[in-house]
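The complex appears here without one of its protein chains, the remainder shown in place.
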Amino acid sequence: MEKKFLKGNEAVAEAAILAGCRFFAGYPITPQNEIPEYMARRMPQVGGVFLQGESETASVCMVYGAAAMGKLAMTSSSGPGISLKAEGISTLAGAQLPAVIVNVMRGGPGLGTIQAAQSDYLHATKAMGHGGFRVLVLAPSTVQEAIDLTYKAFGLAVKYQNPAVVLMDGWIGSMMEPVTLPEAKEPVKNAYTGWGTRYYNPSGTDVDVVTSCLLEPDRQELLNIHFGEMYETWARDEVMAEEYMLGDAEYVIVAYGTAARAARTAIGSLREKGVKAGMLRPISLYPFPYDALKRLDKSRVRCILDTEMTLPVQMKDDIRLGVTDAIPVHSCGRSGGVVLTNEDIEDALLRIIEEEGK
Amino acid sequence: MEKKFLKGNEAVAEAAILAGCRFFAGYPITPQNEIPEYMARRMPQVGGVFLQGESETASVCMVYGAAAMGKLAMTSSSGPGISLKAEGISTLAGAQLPAVIVNVMRGGPGLGTIQAAQSDYLHATKAMGHGGFRVLVLAPSTVQEAIDLTYKAFGLAVKYQNPAVVLMDGWIGSMMEPVTLPEAKEPVKNAYTGWGTRYYNPSGTDVDVVTSCLLEPDRQELLNIHFGEMYETWARDEVMAEEYMLGDAEYVIVAYGTAARAARTAIGSLREKGVKAGMLRPISLYPFPYDALKRLDKSRVRCILDTEMTLPVQMKDDIRLGVTDAIPVHSCGRSGGVVLTNEDIEDALLRIIEEEGK
Amino acid sequence: MKITINAEFCKSCGLCIDVCKRDVLEIGPETNSKGYRAVVAAHPEHCVGCSVCAVMCPEGAIALKK
Amino acid sequence: MKITINAEFCKSCGLCIDVCKRDVLEIGPETNSKGYRAVVAAHPEHCVGCSVCAVMCPEGAIALKK
Amino acid sequence: MEKKITIAGFGGQGVMAIGQMLGYASCKAGGNALFLPKYGPEQRGGTANCTVTLADVEIGAPESRYVDTLIALNQPSLERFLGAVRPGGLVLLNSSLCRWTGGREDVKLAEIPADDIAREIGSPKVANIVVIGAYIGLSGVLTERQMLDAIEEKLGKRPELLEMNRLALKRGMESATPRT
Amino acid sequence: MEKKITIAGFGGQGVMAIGQMLGYASCKAGGNALFLPKYGPEQRGGTANCTVTLADVEIGAPESRYVDTLIALNQPSLERFLGAVRPGGLVLLNSSLCRWTGGREDVKLAEIPADDIAREIGSPKVANIVVIGAYIGLSGVLTERQMLDAIEEKLGKRPELLEMNRLALKRGMESATPRT
Amino acid sequence: MDALYERPKSLTNRATAYCPGCLHGVATRLIAELIDELDARADTVAVLPVGCGTLGMFHFNTDIVVSPHGRTPAVATGVKRSAPEKLVFSYQGDGDLAAIGLAEIMHAANRGENFTVIFINNGTYGMTGGQMAPTTLVGQKSTTTPEGRNPAETGYPMMMCEILSQLRAPRYIARFSLDCPANVIQAKKGLRKSFELQRAGKGFTFVELLSNCPTNWGLSPLECLEWMRENTMKAFPLGVFRDRED
Partner (left out) sequence: MDALYERPKSLTNRATAYCPGCLHGVATRLIAELIDELDARADTVAVLPVGCGTLGMFHFNTDIVVSPHGRTPAVATGVKRSAPEKLVFSYQGDGDLAAIGLAEIMHAANRGENFTVIFINNGTYGMTGGQMAPTTLVGQKSTTTPEGRNPAETGYPMMMCEILSQLRAPRYIARFSLDCPANVIQAKKGLRKSFELQRAGKGFTFVELLSNCPTNWGLSPLECLEWMRENTMKAFPLGVFRDRED
């Protein structure tokens, strides 16, 4: 089959539709505008709903309403807009509704810059909003993977009745690559029974109460315990990572998304220079592949290079948790939309090796 | 001097005014309503501005405007409202403006419950919004400390030209205790020169540009590098923690805020039973007192009990980073506004000791 | 005409008493489980079934039959 | 009457040319550093100083002296 | 010394005022105190309760599984909180509105017909002062003088009011009948 | 094989179209490709640039410090990106709008008067196709046929258009004059 | 015997969670009566706000979706566009609708979303304890306007029916009062009209109900009704502001 040459943002939108998504609400923001624009054209063709909300806040709440009605729904934005969705995402999680949120990251904080960056790692993996909930976070590094992970995100969201996030940077959103599209799923209307129903239905009739507001601490605690157990299930069942040339690696680059592509090129050139470099590429950022890090041979691996398109780097503590300081963790980053090149990474690693030598 | 018997929320508001705060904008939400209500009465008396914003989003932006004009400004809210301030807080940080944000925590996620909880640890310490910025986070455990830390937060915010957060739970907000108030500072108008000025003032005149929008990646990167350095300074100079009966402790409870009070009571009763328990109480949650954990005698301390008013617990990874898994870390929490009692903590520790024995 | 008041729902707000032009209703002597002294039909015989008491009751506590 | 156009500011949008009733202005031959062919006063002698060109110029590129 | 007291009743019975007043009196007398109101989403109706800790040491947990004293102003509160009284602790009942139905043999019980006494005195509003009187009389945690100082300062010094409160406090102190 | 080409010029010169078309042709020909447009906050004006990687292997970094080829459509672009061409790399100039002013001895230089040729052909719009022709002619990365397939599919098959593009591509392939 | 008045089946079988004498109860009951009358209990989705209206979770015996504060019309948009066959209403207080959620209500109205908004105007933030709402009257005291609302500082009460009437899409906009049986009966007619228009796919319908808050006004339920007549109803004229096909 001939491959299509697609732009990341449009590919993500099409992948959502193929996964059965029939409701999209969003608000313009660079560098993800092609997602709502594609949806505006495409949703009417497949009998779905496209809405340009009056804001990000409204958009995520439209998605909340659609998800409550059993629709596979999605919203997308970038940094500032994702911040504005915080309460809504927390509400989706609290009400146990599936939905997919795409964050096409740019440079921050605040308005920052509109160029590609990986500035929202901590936000996505630790706390997209108040209340201590978590979301599944998937980080593609190619347009093909953006398609595959978006497609998968819907499955995970439904499986766990929880929002899932596709976290990619502006480059993946705007670049074009040859891709193959997955098969179209029948859009089904999923049936959810709100956790609230267990409590607010004293008449014992057939109604469904979708709410993140449980009012009673005891009820909320039960739900939160359930969440904790679910997160543990994720850590067991849903971790995804790629190991690249790790077999004999003495220097391990940890990088995700676009940064991992630059790392891959750097590794090629480092190996040519005789440096045994390899890479661990987290694909699921939450749950994080701690185990892959734990498995690293501490007697062989001399150091880890946390490589990110953001400064200060954000993934380092997670890496340190994985290796429990048995391997030194260095970092290499560019920030604010400045391009992180393979040469930056190569230079950083060579500098570390030189320091080591002293 | 006779002590005053004050409610935490009102005490925080008065402490802000004593620190020189002359601008408050907020929006009602339980359990922090006494803060805006107190400000509504008190600000006019001291020539300051009280505004009830049309929303949390607007309120934090009013604070942003006031801070840009050199006013010491504050806003307060609880979980859902703090989520809505995410973009504004990120903007304050990006524009390098000082401001104090009080989060009087309740049970989450979503609307959750309105009872006291510690559900926003990760949100406050890792990512209050997009873009990879950090805020100073101070966590009082008594009404007196709520006063002292609020007072201090203004100083830190000005010193670092960065937002500072007072993170307390609904109990501290609503409880009354005897307190002594600090001395009133003269409200000065601080002068800030926006980072933007360096770039957007090609005419070389006398204007000030306050913006989080640097547009150019190179400029943004310089700012982000500055931020990274500043966070390192915090880690060196601004860590606060209390060590309680740690001298001979074999069991170390790590707890902050109200949970630490319950822990203190539990320790008393555990010690009566011959269990050598002690506590490390982080007062600054960001920067986190990793060093105090590193200093723990690994040959003596048998385990750590992370104790929080939230589930799943949120501080555990920070504790693990401190002890690099050389000491096992257990957890004990209640959630959703359910009361965490000293007995809960005592039981949890005794159970762990029993398990150890087996 | 039969008027019944659900004593467990009644919050003793008095709105029904105020609108009843026939003085059928009054605050009763008993405290319900929530601590409210529920309204009772003290003079059911005066009731003309005009329904305005039920229209105003925030609790839907009043039922009327003819 | 002296009309000057800041060629570096001009973006060749043509709004000034459109409003000038005296045909004073036209797109000039030179490309400025941003790639725009700046407007020039081809017939300054026709200019009556009515200023409407300056009023419409989004760049504030036009200055007029009498 | 550290005493935890839970006070519970209907909203509007002055539950919070009792707790706050006890805490305030302790603070004013140079002691330590912590007053912790509980709040729910409904503005009115249902039960209200608070916990106050009176101490001469640093106060740890604002709330524990067990309290030293339960002051129950109505029946549902008694039923809800009885289990929280530590063995040997005190249950103080407002016998005007609620009655002892047993269930615990290991606690001290005292009854005070607070509403009746208040009505007798001529002001149903001072029922909570009667309860305070009963509590300090039984526990000895605060003196009548210390309590009165606090009440005066909070409720103002209008002579009629003051007299009424003084009387209520006194009657409360005298009238609590320990049982069992 | 992996080639990185940066294309830069004014907005409106078809910079993106060149990059996209090269990528698309490579993809259509069964190869790999990555097209990376750069975007700025200003909608129009200033310079536009993109990087396209053509390869027959998996593509790593979308953007590197050095590229194999710079296609400069105007003077500021040449000045801005000249330093990014790797030693031995190619600089392809649109000599209708920009001229070589030296500064690098270690690169291959080729000039193509793309706008002049396009005007000659009769359609100033096909200047970018002329540039594509020049690039594939010089680099040999794609054949004329492969390129034409892609252009046909993207630009539609209206005969006049097609003929114009075919001619532009051909003239581009023939007219690039390597220098130095 | 024939039932003259019966408790509606679309209410759950419990006392409300509202305070005594609160007209939220009357509004809730009216809605439930109508759902019964339209035989729509199984096909109704109540979109509840944050505010005392949240307590509707305990009351409506229908499907319920609880919105984040103020986003009620956005949630209802998602609900109705995903399930056009349902009878959808949003139920909002004045803090929810006219303060934090002002953009959402205006845009839902402007899009002409085909659901019904029921707006409980009690001039205060009831659930959070009586802060100033956008509809608080000039001079009215609240916990955040301790000296009474001063227009020089905080402006004037926002007239939502009047404002929404500036938009072209809405189909029906009206204001009623719940202060007395006659007005309650009128209100129910307006609600019925809204539901019927919605069922006919006619678009956005909006019913404002002047209400009270005995707890935070610090008045008895009866005093509240008096106060409404003398103050609220003078500031907020009753009437139908929009009733036409465009």
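Which chain is which? They are A, B, C, D, E, F and G, in the order written, and residues in each are numbered from 1.
Rule of thumb we're sticking to: contacts are C-beta pairs under 8 Å (C-beta built on N, C-alpha and C of every residue); 3 or more make two chains touch, one makes a residue touch a chain.
Keep in mind that what you see is a predicted model, and the values were worked out from it rather than measured.
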item	value
Touching the absent chain when the full complex is considered, from B:K4, B:R42, B:K71 or B:R264	B:K71
Full-complex contact with the absent chain, from A:L72, A:L111 or A:A241	A:L111
Which of B:G196, B:G228, B:G257 or B:G333 contacts the chain that the document leaves out	B:G196
Absent chain, residues of subunit G that touch it	99-103, 106-107, 110-112, 134, 151-156, 158-159, 162-163, 166-169
Interface with the unshown chain - residue positions in subunit D	2, 6, 8-15, 18-19, 34, 36, 49, 51-52, 54-66
Residues of subunit B in contact with the chain not shown	23, 25, 49, 51, 53-55, 57-59, 61-71, 73, 87-88, 91, 95, 194, 196, 200-203, 205-213, 215
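By definition in this document, only the chains that are shown with their structure count from here on.
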item	value
Chain hops separating subunit G from subunit D, counting only touching neighbours	3
Third chains touching both subunit E and subunit D	none
Inter-chain centre distance, subunit B versus subunit F - centres from mean C-alpha coordinates, in Å	54
Residues of subunit B engaged with two or more neighbouring chains	30, 57, 80, 110-111, 115, 215, 339
Where subunit C touches two or more other chains at once, by residue number	11, 34
